[in-house]
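Here the complex is missing one protein chain, while the rest keep their positions.
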Amino acid sequence: MAELTYRDAVTRGIAQEMARDPDVVFFGEDVAKAGGVFKTTVGLLEQFGPLRVRDPPISELAIMGAAMGAAMTGLKPIAEIMFSDFFAVCFDYIANEFGKSRYMSNGQLKCPLVVRTGNGAGSRFGAQHSQSVENWCMMIPGLKVVAPSTPRDVIGLLAAAVRDPDPVIFFEHKSLYATKGEVPDGEIVDQLGTAKIVRPGRDATILALAFMVPRALEAAEKLKAEHGLDCEVIDVRSLVPLDTQTILGSLARTHRLFTVEENPRLCGWGAEIVSIAADEAFYDLDGPPVRITTPHLPLPATDILEDMVLPTADRIVDRVRRSLSA
Amino acid sequence: MAELTYRDAVTRGIAQEMARDPDVVFFGEDVAKAGGVFKTTVGLLEQFGPLRVRDPPISELAIMGAAMGAAMTGLKPIAEIMFSDFFAVCFDYIANEFGKSRYMSNGQLKCPLVVRTGNGAGSRFGAQHSQSVENWCMMIPGLKVVAPSTPRDVIGLLAAAVRDPDPVIFFEHKSLYATKGEVPDGEIVDQLGTAKIVRPGRDATILALAFMVPRALEAAEKLKAEHGLDCEVIDVRSLVPLDTQTILGSLARTHRLFTVEENPRLCGWGAEIVSIAADEAFYDLDGPPVRITTPHLPLPATDILEDMVLPTADRIVDRVRRSLSA
Amino acid sequence: MARKPAHAPGETAGQPGLNDDIGEKMRLTMYRMQVEIRQSEQRAYDLFLQNLVKGTSHLSLGQEAVATGFAAAMKPGDLSFCTYRGHAHTLARGVPIERVLGELMQRDNGLMRGKGGSMHLTSVEHGVMGSYAIVGAHLPIACGAAWRAQYKGDKDVSVCFFGDGTTNIGAFHEALNFAAVWKLPVIFVCENNLYMEYTPIGEVTSVEHPAADRAASYGLERIVLDGQDADTIYRAARAAYDKARAGGGPSLIECMTYRYSGHSRADPAKYRPDGELDAWKKRDPIKIYRDRLIQFGIAENVIAGIETDVNRRVDEATEKCKAAPPPSLDLLTSDVYADGGWAWRN
Partner (left out) sequence: MARKPAHAPGETAGQPGLNDDIGEKMRLTMYRMQVEIRQSEQRAYDLFLQNLVKGTSHLSLGQEAVATGFAAAMKPGDLSFCTYRGHAHTLARGVPIERVLGELMQRDNGLMRGKGGSMHLTSVEHGVMGSYAIVGAHLPIACGAAWRAQYKGDKDVSVCFFGDGTTNIGAFHEALNFAAVWKLPVIFVCENNLYMEYTPIGEVTSVEHPAADRAASYGLERIVLDGQDADTIYRAARAAYDKARAGGGPSLIECMTYRYSGHSRADPAKYRPDGELDAWKKRDPIKIYRDRLIQFGIAENVIAGIETDVNRRVDEATEKCKAAPPPSLDLLTSDVYADGGWAWRN
C-alpha cells in the first residue's frame, strides 16, 4: 500500500500496461519529453523509449486517426487529448469512426484503443478549457466511457481500458490530479461497467462521477450529521457499459434518486439514468428523481463564478434535504 | 394556399429571408450552381447571384468558421452542412465557439447564424450518412436547436431562425424532403421555442420530432381505431428553447408520457424531457414514462435492417398499448 | 484548369516493349483487373437502373487504371484505405465480384452482409482495411496503420486513396504533415477526377494541382501522373512502395483521371461542359491498355478471352447476388462490441 496522487496514478497505470504488453504505445501533444502539461506522464519516455512514447504535432485529427489505424492493425495505442474540450476538433473519430468500424465491417475491423483526456472544471481556465464532456461520448454507440474518481480506480480502470478490445474514452478529472489515495502494491486491474457503492445508506441514492464523487460523499456526511439522513453514494465510474444493476438495486432499497453531474444540464448522463429509473423502477420511486447539475451555461473563468456553477456539497445537501422532506 | 414539398419549402424559406434582408447570405458545398445534393436550393443562385449564394470547398471548418466570423461582424449567414453526420468534422464551432463567444465576451460578440443540415435515416446510406444527431447540439449551452416536420414549419421556423439573434442549428430530415403539405401564400414566420399539439388526446402524451412526427400520428390513429386509446401527439419542433409548458401541460391532462426519438438511445432529447417530467411532474405521472428510440447502435445500410431499427408506428402502438394496459 | 492530363497519350509507347520492367504476365493481369472493374461497375449501374442496388453508390468508371496500377504493385499484406468510391480498389485487391455486388444489393452474401453498404467496403483478408465515407477521415487512419508497420518492423505499406476535393479538408493537411515527420510507410494517392462532387475542383482550390502542388508543404516530391495509363501508375506505385519499405517515408501522388458517370447514383452530372466526357473517353484507360497489348503483340483472342471470361464471372456473380437472401435480422445487433453484441448496460 502506498499513497499516490491521482496524477501519479495515471503515470503508474500507463507504465503498468506498457511494461506488460509491448504493443501498448502512447502518444499525445507534449507527453513525451515534457511529461505532459499536467505532468501525468513524466518518466514514461525514459522508461519506454522514443519509439513507444511520442510527441505528435498539434494535429488532433492525425492523433486520433493514427490511434485508430494502429489499433486496427495490431497495436494497443493510448492517445492523449490534452483537454477534453479538444474532442471537438477530432470529434469525427469519436462520433463516426471508432465505434462504427467494427459494426460496418460486420466484425472484420477492431478498434482496441484508449483515449485519455483531462476533463472538467476548477482551474479557472474558462469556457474552452474546463468542460465536462463525458456525455459527448456516452451518446455515441460503440464506445465505452470511463471516469475514475480515485488514484486506485485510475490505475485499475486504465488497465481494464487498455486490455479491453473496444475503444474506450478515459476521462481524467483535472481537479483531481492533485488528490491522494491509497493504492495497493503490484498490478491493479479493475473491470469496466461496474459502479461502486462508496457509502452505503438507506434514505436515498446519490449517483456521482469523477470530481463530483468526493462532493457527494461530503454531502452525504453532512446530511447524516446535520439532518439525520442516511444517503447511499454510488460512484458511477463507467458510463458505458452502465452498471444499471447496482444503480437500480440501490434505488430498490432507498426509493429516492439523485444524480450529481458536472456536465451542463441538457442531455447529461443523469438524464439517461433518470429516464431508465423512471421507466424501469417507477414504482420503486417514492418521490421525484432529481438531477443536480452544472446549469446549462458556458463556464465562466473567474474563480467565484466558477465555484458557483459546479454542484457543491452544500447544494447537494440542500437539494436532497428539501426533496426528502417535501 | 399551395401544396409544397418539404424540399421546396427549404428553397422558399431561404428565398423569403434572402429577399427580405440583403445581409442574409447562403453557402455550402454544391449548393449554388448545382442546387444542393438534395436539390433543396435550386434556383437560389440565379435569384440572388453569386455574391450571396456560394460554393465553398470541402472544408467544413472553413464553412462554419466563416459563417461565425461573418455573423459576428454584421451578416446573417445561412451555412449548409450537407449531412448532419459531418457536424463531427466541424464540431469545434458547434461545441466550443458559436454558443460561447457572447458569454465569454460578456455580451460584446454576437453570433446570429443558421446552420442547416440534412439529418436522419431512411435512405440506406449506412452508419456515417444516416444519423440523427440533434442531441449533439441540444447538449451544448448557447445554441438553439430546431427540427421541423412539415413544409409549413420548414419555412416558418427557418424564418424565425434567420431572424433570431442567436446561433440556430436547423435540422431538416432527409426522409421528409419528398413529403408534401399545405403552405399558405405570402410570408410565413413562426416562433422558436414552441411545440405544437398536432393531435389532441386524453389518454397519453406522445412527443415526437421531425420524421417521427408522422409516425407518432399514424400510431395515434391506430391506437384510437384499434385499441380505443386517445393519445395526444406533440411535435416538439424546438429542442432549445424547449417548450416545457406545452409538454408538461399536456402531461398534466393525460398523466402518461411517451417520447419517440430517432437518435440512438443514450442521452437523447427524450432522456432530458423524461428527466424534467419525472422531477417536476412526478405526481402527474400515472405510470412510467417510456422512451421509444432507435436502439443504441450504429446504423445498418440494408433496407430491411434500417427499417427495423427506427421506431415505427407499429412499435409505438405496441409500446403505448402495453404500457397503458399494464 | 487542371483539365488536361499532365502526360501526353501513348507516353509509355517508347518503352522497351513486352519484356520490359513490367512484362507480359503483369500486363495481362492489369488488363484483366481493369476490365473486371469496368464490367463490375457497369453492372452495378445496370442493377441500379433495375432498382436492385439500394442506397447510394459511387462508381469508378473511367478511373480503373489508378486502382489497377496501385493494386498490381502491392505485395500481399499491403493495406488499402478507400473512400465511398471504393469498389474499384476493393476489386483490385482480389475481392470476389459477388461479394462487392452483394453488398451493393444489400444481400447476405455482401462483403459485410449488408451492414456497411456500398460506401464502406471492407475485406480485411484482402488487405482492404475499410472504405470511409467522411471525406478525409481515412488519411490519418492510414498513418496509424503505417505507424504500426514501422513500430513492429513489418514491411507492409499502407496506401490511402482519395479524391481531389479531399485535399481541401483539414485531415489531409494533418495526415500529410504527420506522416512526413514520422517518416511513415504510407502512400497518399489523389485521384484527381476534376470534380469535388458537382463543383469543379479548380473553383474551390488555390492551386492547379490540389495534391501535387502542396507536396512541398510536407517536404515531399511533386508527382502528377497520367491516371489513364496503368503502366504509368504501376511504375510510380512501385517506386513509392520501394521507398516506403526502405524507410524513406510517405509519398503523395496525384493521378489525373475522370469519372464517366455522375458523382453518385443520384447525379446525372449535367454540370460538366459539353465535350468534356467525350474528350476523356478518347483516353479511356482500357482502350489505351488494350491498344498497348495489341501493339506489344498480344493476340486479339487472348485479349478477347480475358474480356469474355470477366464477363462470364460478372454474370455469375450477378446471378448469385440475385439469388442471395437478404441479411438475417439478427445482424442488426451483432458486432457493435468485440463480444459480438451491443449491450451498453448490464
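As written, the chains take the letters A, B and C, and residue 1 is the first residue of each chain.
Definition applied: contacts are C-beta pairs under 8 Å (C-beta built on N, C-alpha and C of every residue); 3 or more make two chains touch, one makes a residue touch a chain.
Since this is a predicted model, take the numbers as computed values, not measurements.
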Item to check | In the full complex, displayed partners of the excluded chain | outcome: A, B, C
Next on the checklist: Considering the complete complex, identify which of C:R214, C:R235, C:H263 or C:R292 is in touch with the unshown chain.
Outcome noted: C:R214
Item to check | Selected from C:C143, C:A180, C:A240 or C:A324 as touching the chain missing from the view | outcome: C:A180
Item to check | Candidate in contact with the missing chain, chosen from A:M1, A:L51, A:A225 or A:I304 | outcome: A:I304
Next on the checklist: Using the document's definition of touch, tell me which of B:M104, B:V183, B:V290 or B:L324 contacts the absent chain.
Outcome noted: B:M104
Item to check | Residues of chain C in contact with the chain not shown | outcome: 168-174, 176-178, 180-181, 203-207, 213-214, 216-220
Next on the checklist: By the contact criterion defined above, which parts of chain A meet the unshown chain? Give residue numbers in ascending order.
Outcome noted: 29-30, 33-34, 37, 55-61, 85-86, 88-89, 123-129, 265-266, 295-298, 300-305, 308-309
Item to check | Touching residues (missing chain, whole complex) on chain B | outcome: 25, 51-52, 54, 56-57, 59-75, 77, 92-93, 96-97, 99, 101-110, 112, 141-142, 144, 164-166, 193, 240-245, 276
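Basically, only the chains that are shown with their structure count from here on.
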Item to check | Chain at maximum distance from chain B, centres defined as averaged CA atoms | outcome: C
Checklist entry - What whole-number Å value describes the gap between the mean CA coordinates of chain B and chain C? => result 36
Checklist entry - Between chain A and chain C, what is the gap in Å from one C-alpha centre to the other? => result 41
Checklist entry - Of all residues in chain B, which are in touch with two or more distinct other chains? => result 85, 88-89, 126-128, 265-266, 296-298, 300-301
Next on the checklist: Where in chain C do residues touch at least two different other chains?
Outcome noted: 115-117, 120, 132, 134, 136-137, 170-171, 331, 336, 342, 344
